[in-house]
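Inspection log for the structure reproduced underneath, given as structure tokens.
Shown here: the complex without one of its protein chains, the others still in place.
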Amino acid sequence: MHVTFSPEELAFQEQVRAFFRDEFPEDMRQKRDKGMELDPEDQVRWQQLLNKKGWAGINWPVEYGGTGWTPVQKYIYATEEANANAPLVVPFGLSMVGPVIYTFGSIEQKQRFLPDILASNVWWCQGYSEPGSGSDLASLKTRADLVGDHFVVNGTKTWTTLGQHADWIFCLVRTNTDVARRQEGISFILIDMKSPGVSVTPIILLDGVHEVNEIHFENVEVPVENLVGEEGKGWTYGKVLLQHERANIAGVARSRYRLRRLRQQVKSSVRGAAPLSGDKNFMRRLAAVEVELKALEYTELRTLAAVSSGKAPGPESSILKVKGTEIQQAIDMLYVQAAGYYALPYVPDQYKPDFADQHVGEEAETQSSLRYFNNRKASIYGGSNEIQKNIIAKHVLGL
Amino acid sequence: MHVTFSPEELAFQEQVRAFFRDEFPEDMRQKRDKGMELDPEDQVRWQQLLNKKGWAGINWPVEYGGTGWTPVQKYIYATEEANANAPLVVPFGLSMVGPVIYTFGSIEQKQRFLPDILASNVWWCQGYSEPGSGSDLASLKTRADLVGDHFVVNGTKTWTTLGQHADWIFCLVRTNTDVARRQEGISFILIDMKSPGVSVTPIILLDGVHEVNEIHFENVEVPVENLVGEEGKGWTYGKVLLQHERANIAGVARSRYRLRRLRQQVKSSVRGAAPLSGDKNFMRRLAAVEVELKALEYTELRTLAAVSSGKAPGPESSILKVKGTEIQQAIDMLYVQAAGYYALPYVPDQYKPDFADQHVGEEAETQSSLRYFNNRKASIYGGSNEIQKNIIAKHVLGL
Amino acid sequence: MDFSLNEVQGMLADSIEKFIDNEYAFDTRQKYAASEAGFSADVWNTFAELGWTTVPFSEDDGGFNGDQIDVMVMMQRFGRGLLVEPYLANIVLAGGILKRVGSAAQKQQWLQAIMSGELQATLAFTEPQARYDIANIATTAAANGADWVLNGQKGLVFNGGTSDLIIVPARTSGKQDDDSGITLFAVPADTAGLSINAYHTVDGLRAADLTLSDVRVSGDAVLGGIDDGFAALDETVDDATLAICAEAVGILQVLKDKTVEFSKSRSQFGVPIGSFQALQHRMVDMLTVCEQAQSLLLWATMTVAEGGAEAKRAVSSIKYLVGTSGQTLGEEAVQLHGGMGVTWDLDVAHYFKRLTAISQLFGNADWHLDKLAA
Partner (left out) sequence: MDFSLNEVQGMLADSIEKFIDNEYAFDTRQKYAASEAGFSADVWNTFAELGWTTVPFSEDDGGFNGDQIDVMVMMQRFGRGLLVEPYLANIVLAGGILKRVGSAAQKQQWLQAIMSGELQATLAFTEPQARYDIANIATTAAANGADWVLNGQKGLVFNGGTSDLIIVPARTSGKQDDDSGITLFAVPADTAGLSINAYHTVDGLRAADLTLSDVRVSGDAVLGGIDDGFAALDETVDDATLAICAEAVGILQVLKDKTVEFSKSRSQFGVPIGSFQALQHRMVDMLTVCEQAQSLLLWATMTVAEGGAEAKRAVSSIKYLVGTSGQTLGEEAVQLHGGMGVTWDLDVAHYFKRLTAISQLFGNADWHLDKLAA
């Protein structure tokens, strides 16, 4: 039992650090440091750089182009990625549909889709939730009726993140309504967003940002070969995907980066008689979150160590999701508290290059409340924290 | 809308203050100030003094010997009682069986029992819970079978506080098992503890104190005139009683007294480089509880004001019970934290007159953890806080 | 001791509730918030016509002779309606200074115009470096003949972009955070050297940062005594703190009610989500917070109105509660609304944002708990 890195791990860490130092594009770094959103083109360019290095499929099996890294290597990578303030790759292809395809897809599907996912040639989005279904996924109503050699899809998906940029969508759809349990008769299919009958309606979130969408399907024809795995087994595949999603959603390395940056920020804060780092109350709150995060860091490592490489994490990943999002939201609130009055100004464009008016506050300040508002979703999306607790109660505690 | 007392209220306050100053016996005052339990004889003597003054039946209607006080008068009384560190009167007669008898009992029962309750001539105890029934009171199994002119009672009651001193017990018993709902067929009866077949087994609580008991009934004969109200209506009467109990259980005035004493104590604490009152963290915790308590004080006053005199409080009293016990337990923990290491010594006899060994720590210190342990019951007894939340959800929120 | 509204308060409460029910639907609120000024001039005129703008001013000043309790009655209902009109800036803040230290002439010139709705006014109560300390004032005012010349910066001036008159506390002596040495100036918004950078705030309201570069005002602009402005500033900010706490309590009650209603209508797994015990217990906690906040608000407001020794503690107590369990209630309301709770289209998100803004104003929960711990 030891906490330090081995020489091999230290060498790997050096390699990862060098990569981020040398290969992460300077223009993106500047945008990120100002807290600006990256354009979709930036996201694609960055993933292509990662793919060139062979580091796009971090959790993928080697045979499909994955890295084959150990849990500790993945931990090191995530840490350095966060420390470089590099963006998370868009997860819908790499972390969601990819694992479903390489686990349950046909050889043809693997050949057709996996390389494009790794190379970010195709932008994927997710069609799970529906208006009215919420956390009760199995109540989904979108239908895919088999007509000859294609499905005809009708229905609406919602909360589809970044769907406005997507080329393809993976969906859970109902292919059979004559079933004993609602979880049966659901299939996992892949739909080209350019298909006639697909339309996208934006949903504006409480911070004023267009991030999620409703996707409408009106008699959309989908070739039968876009069905992944067996008809009616979509629920099972979807659960595997959600466990992957949950394990990634904790965001430990990001939270650590954000806490460290906050510690820096409050040392030089100009608000108040002394820097906020002299405010014992604030620093105690910060330290308390640091303790929880350190514990979660090791909980995640223990979970990863217990999971053999490539295998999907089990229901324990729900603990990571719940605690990870609680910590993220606690950090959001710390930033708001650090900002004080300057959490209030709403000037979303002021860090865009063409902004001509006067700036208000520091960027970490005026973005703090928007981030806090936006990230309330973290405990709702990806299976709400209440659903996660139900899962843990049932599958871990046996209640 | 005003917060100050009227001249009449101020005069009443002066009268109450004078009473506690002049009439609360000095020997009891000394015991209380050392944190010692009063003997049953002390309790009886004190209630008899109250009764002599006409102040035993604070919540009773005037016609049965009650005070007829306004909510504000009751508030003033409770405040002065707590400030004098006088004991709460034992509630089982005055606050529990008394209201049931004067509300639902026959004229004969009122004449027979009420004066003795006011005068503390009879020590009452409560037979509600049973082993296995817990918060699910309606599952009670103690039977009372009508045989001629008496019931034959068989079964076991538990968590009977101070039952070891009791002359009489009031019980919920099952008089009819052939019912559609479990809440039916339950009756409210009064049992003389000296009846053949009644036996008492002590239950020791986690702090080592004998406070509660199991009461066993083996073919106990109870005259039919000891049935209160209608046969089979006991559940309804019992609920009324529980609402009385809950409204009293918040203990706002006691908590305020304890917080004020703690503020005094930490000013002169000898532990640490400076008095604990200079420890901002501790004082912040204390202040946070004070805020909650001040809010509860006014929540209680608002509740009392909304309830006409003598009427039983409604389901809102559950809020008082939940929050009141949470605050009590938070105060318990503050005392433990103030005591530090001296919360640990367990020398329960050291403030008894005949204790000959060396003392350890200050009394507020060494009693702090015992009180904390003992008072964990506050959120369990009297209908657990979980049950209270169920009641509020159903009857206040309509869920 | 009595917690009931008197007859006049009851009528005031009714008329505001009726106004909101009939004329201030959420969509209307959003339209006003998005307008150029950020509020409705028509609504403000209605406020003036109904006399709501005169409530906390004495009869001698032409007011309604109300106190903090009357303002509480109003603000709690403004919170329920999520009103965007500048009652805080005009009536509580600018009006609060003028009624305390304005001369007869100054009241005649400005307070009358505020009450009639002709003049928009506000108070520059903080500076960028001050955090929550209202005495931390680096803006200077130097005597120059009969005039004063002001230099410095002010932050987060509510409705600063639409105000005709801005009351500016400036340092005329003492160290940067001394209570003494602060003087209050009434500065017309069009005074040369005063630049106003107006912006939206996250709660749908408006504010501005000010830069004062050799802003010259006459001696008539001085409100109250030279070096002696702190007491009026402090009392006015305490009143404003109580007022936004009342607004917050109104918001809490709406959020609780909407969440309970939503939980009855929203089905998941074939049953209303309100039937899930874990959510029921959390909604009970929300109710408890509402009851506790309502109670503490009454106590705090009455205590300040009656000028008791505990007035300062009272203000800090309610602000602390709003900023802690109140903020948590807001988070719970959003959480229990699920995905809907984080969308722009649902009113819940906007109540939550206003609540969050209030939590940061006039000292956050930590700031006030520190005062209570002293």
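The first chain written gets the first letter, and so on, giving A, B and C; residue counts start at 1 in each chain.
The rule is short, and it goes like this: contacts are C-beta pairs under 8 Å (C-beta built on N, C-alpha and C of every residue); 3 or more make two chains touch, one makes a residue touch a chain.
This structure is a prediction, so every number in the text was calculated from the model and none was measured.
If you put the hidden chain back, the residue from B:Pro25, B:Gly54, B:Gly208 or B:Gly398 that touches it is B:Gly208.
Here the missing chain is touched by one residue of B:Thr70, B:Ser135 or B:Ser195, and it is B:Ser135. Residues of chain A in touch with the missing chain: 1-6, 9, 72, 75, 280, 283-284, 286-288, 290-292, 294-299, 301-302, 305, 319, 322-323, 386, 389-390, 392-393, 396-399. By the touch rule set out above, chain B reaches the unshown chain at residues 129, 132, 134-136, 139, 158-159, 203-208, 270-273, 279, 281-282, 285, 329, 336-337, 339-347, 357-358, 360, 369-370, 372-374, 376-377, 379-381, 384-386, 389. Across the interface with the omitted chain, chain C contributes residues 276-278, 280-281.
Methods note: only the chains that are shown with their structure count from here on.
Averaging the CA coordinates per chain and comparing them to the mean over all protein CA atoms picks out C as nearest. Ranked by separation of Cα centres from chain A, the top chain is B. Averaging Cα coordinates per chain places chain A and chain B 53 Å apart. The distance from the centre of chain B to the centre of chain C, each centre being the mean of the chain's C-alpha atoms, comes to 43 Å.
Averaged C-alpha coordinates give centres for chain A and chain C that are 38 Å from one another. Contact with two or more other chains is made by residues 280, 284 of chain B. Within chain C, the positions touching two or more other chains are listed as 369-370.
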